[in-house]
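The complex is shown incomplete by one protein chain, all other protein chains being positioned as in the whole.
Residue numbering begins at 1 within each chain, and the chains themselves are lettered A, B and C in the order written.
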Amino acid sequence: MTDPSKHTATLLVSAPDRPGLVHAISRFLLEHNGNIIHADQHEDAAENLFLMRVEWDLQGFTLQSREAIEQAFAPVAEAFDMRWQMHFSHSRRRMALFTSQYEHCLSDLLHRHRIGELDCEIPLVIGNHESVRDLVESHGIPFHHITITRDNKAQAEARQFALLEEAQVDTIVLARYMQILSPLFVEKYPNRVINIHHSFLPAFDGAKPYHRAHMRGVKLIGATSHYVTSELDEGPIIEQEVTRVSHRDDVADLVEKGRDLEKIVLARAVKWHLQSRVLSYNNKTVVFD
Amino acid sequence: MTDPSKHTATLLVSAPDRPGLVHAISRFLLEHNGNIIHADQHEDAAENLFLMRVEWDLQGFTLQSREAIEQAFAPVAEAFDMRWQMHFSHSRRRMALFTSQYEHCLSDLLHRHRIGELDCEIPLVIGNHESVRDLVESHGIPFHHITITRDNKAQAEARQFALLEEAQVDTIVLARYMQILSPLFVEKYPNRVINIHHSFLPAFDGAKPYHRAHMRGVKLIGATSHYVTSELDEGPIIEQEVTRVSHRDDVADLVEKGRDLEKIVLARAVKWHLQSRVLSYNNKTVVFD
Amino acid sequence: MTDPSKHTATLLVSAPDRPGLVHAISRFLLEHNGNIIHADQHEDAAENLFLMRVEWDLQGFTLQSREAIEQAFAPVAEAFDMRWQMHFSHSRRRMALFTSQYEHCLSDLLHRHRIGELDCEIPLVIGNHESVRDLVESHGIPFHHITITRDNKAQAEARQFALLEEAQVDTIVLARYMQILSPLFVEKYPNRVINIHHSFLPAFDGAKPYHRAHMRGVKLIGATSHYVTSELDEGPIIEQEVTRVSHRDDVADLVEKGRDLEKIVLARAVKWHLQSRVLSYNNKTVVFD
Partner (left out) sequence: MTDPSKHTATLLVSAPDRPGLVHAISRFLLEHNGNIIHADQHEDAAENLFLMRVEWDLQGFTLQSREAIEQAFAPVAEAFDMRWQMHFSHSRRRMALFTSQYEHCLSDLLHRHRIGELDCEIPLVIGNHESVRDLVESHGIPFHHITITRDNKAQAEARQFALLEEAQVDTIVLARYMQILSPLFVEKYPNRVINIHHSFLPAFDGAKPYHRAHMRGVKLIGATSHYVTSELDEGPIIEQEVTRVSHRDDVADLVEKGRDLEKIVLARAVKWHLQSRVLSYNNKTVVFD
């Protein structure tokens, strides 16, 4: 765990693999007196792709502003055809939660935020059921009730966009939201909308996964968190977990056991995303240690 | 674990649920001085089905022969519309192993048999690769090499049937056999052919599950043992297990990690089957404790 | 899951094992037209002990009051030297939560209660830190702040007893309470005080288990829920779970990962206790399916 009192920068890079990549990045950091706190890299040999995450202490670093750092790094990146992004610990992410009447993931994330587990701001919660308002507001967070019907989908999303933009949201978590986002929505927030699906994907994608798991007689049930893409339940998987069930468990039991899975799997994905540890490529993720 | 020196009988029952079922069975045992060693029951409320497994000590039981016991129980069963089967510990099951060149499950089962974990006879192993002969014969078990081609399938199965009948086999384990059995074969051995599939079913049924799991970027891989039915990879699931993988694992890593899953999942299913703990209904299994 | 709209009775029994036990109980139920919903039994061969849990539908049962049922069953119990207890679904347990400033287990249990996962009343929460008052009161539950010091322990417990008695509490959950109960307290609530210890007992009993786990370099950390006895961390274990850690995890990471374990392990133990599924003997538990 990085000391939360430290100011750090994190660089995420992917590039065609070739000698000198690590050296170029480490030289850049060394030249500006950057002390590496964590570094992790991965080579996908089949794709000839190099992926890296490096986090360094900004104390003592000779470049201080985001602009100065990015400008100094740009030529290094260009020389190696890197795709890259930088995050700075003092510029906290702004995360919106979308929710339905199923409030267990919502409640779990709000509590984790309250005790400091989630390094972000939560400027708002948007839901299509009024029943969770008290829960959200008891955490001092504004709740916006937006009903979605067959007919008002475009207007409803337009209102969501307005709220998200006003609140400068960069990450959206679908905490059992139970509504399909439009392609437009997905396109506006690439790799920035995290969903929890209540099955072990790709098994039981789509509707009523617990019912279908019960019908099939599986001995384990699962949950999957993934970035949302235009294909339903087909986005890059961030995390999965399973738990054991038996013939004694009816559908209601699966739903109850599944709630614990959903909470934990979604919380892990959200944490890793907020720590800039997740990099997507080829519809998969690398989750750096 | 039942004391292996004891002679016991095990009754497996399913019946429409109604009051008096447990009482009728317990009275039958009490009347003949049967001491219950294990009993477990399950009610499927949605199907209104009662399922039970009871094992009792044959020492002191006033009925001794299989025929006498079955004859005495028949009227109890009839009164409650039971479907039932009995197994006797002194009449060990006879199990054939079918194998391909992938020998890890084969080797694992042979070793478990050698050290007494599997309560059965293994009168023969049938394989379509000569390479495992030494391994099998080093355990003192005959190996039969039967090549399967597109053209000789019927004849090859006819030869398999002859060997199975001659050896009085009642259970067949496909230890990574990698051949699809004919409908005729499946029909001859209902709920008596156990397969291991190298995925977490229903995900990745069919061919090359590890390749497809890698392509999809899952974070866990699995293995599934099930009874073989006429629908490929669709039979009643007996056991499943998963293990964690990451972006660092290429397909060869998944294959290697998967081998450990396959061995353990198949071994559990085989053990439970041999202990008469598995009851199939509605294309699912109850695995009694 | 038992249909929550049903009224049921649950019997927990232990007795010296001998033929006729199951028959006697099933006959008692049959004679009064009891329809068994769940039954599970266990024989501890080494101790010659028979243990059983049976739950039946009170609709149609010819005995209706708790008194009538207990009176009718007493002679059966006596004939077989049974120790027994009965619980009735319409007489909900009354559970107090004890807490410190570590509020994750508290918050988790309150939320589970809110969404109907815990079949009990929670008439009060007692804590030695004022900081959780808001959380508790936002659930509409009274919070009592009782400070414990080296000097006031006896008086503080006396006040706790008064509150517990006034609220007719029968079950106490130490949700990371971090105070050792006096022998008098433990004696008053045998097998009715559930604690969560943040290690895989018997490893790291006592203080600072995460620090000691980190120092020892373990690859898994655990949590254990148990009934409190007069020996610290030595009571009958109800549930345990572990999660993987690595050299990358410092003590703060273990604490954070451990919170998820503690929540789940404590919640399972509480649920099973409330469902009358836990029976203690010889400082162990049987958790009936």
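Keep in mind that, in the parts below, a contact is a pair of C-beta atoms (placed from the backbone, for glycine too) under 8 Å apart; a residue touches a chain by one contact, two chains touch by 3 or more.
Because the structure is a prediction, the values reported are computed rather than measured.
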item	value
Omitted chain's touching partners, listed by label	A, B, C
Residue, one of B:H111, B:R133, B:K188 or B:R216, that touches the chain absent here	B:H111
From C:S89, C:T171, C:N195 or C:Q240, residue that would touch the chain that is not displayed	C:Q240
Chain B residues touching the omitted chain (full complex)	1, 103-104, 107-108, 111, 115, 117, 138, 246, 248-250, 252-253, 256, 260, 264, 267, 289
Chain A residues that touch the omitted chain in the full complex	3, 19-20, 22-23, 26-27, 29-30, 33-41, 43, 45, 244, 289
Missing-chain contacts mapped onto chain C	42, 44-46, 200-204, 216-220, 222, 236-242, 246-248, 250, 282-287
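The working rule: only the chains that are shown with their structure count from here on.
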item	value
Middle chain, criterion being Cα centroid separation	C
Rounded Å distance between chain A and chain C, as computed from the means of their C-alpha atoms	36
Whole-Å separation of chain centres (CA-atom averages), chain A against chain B	42
Interface hub residues of chain A, defined as touching at least two other chains	246, 248, 250
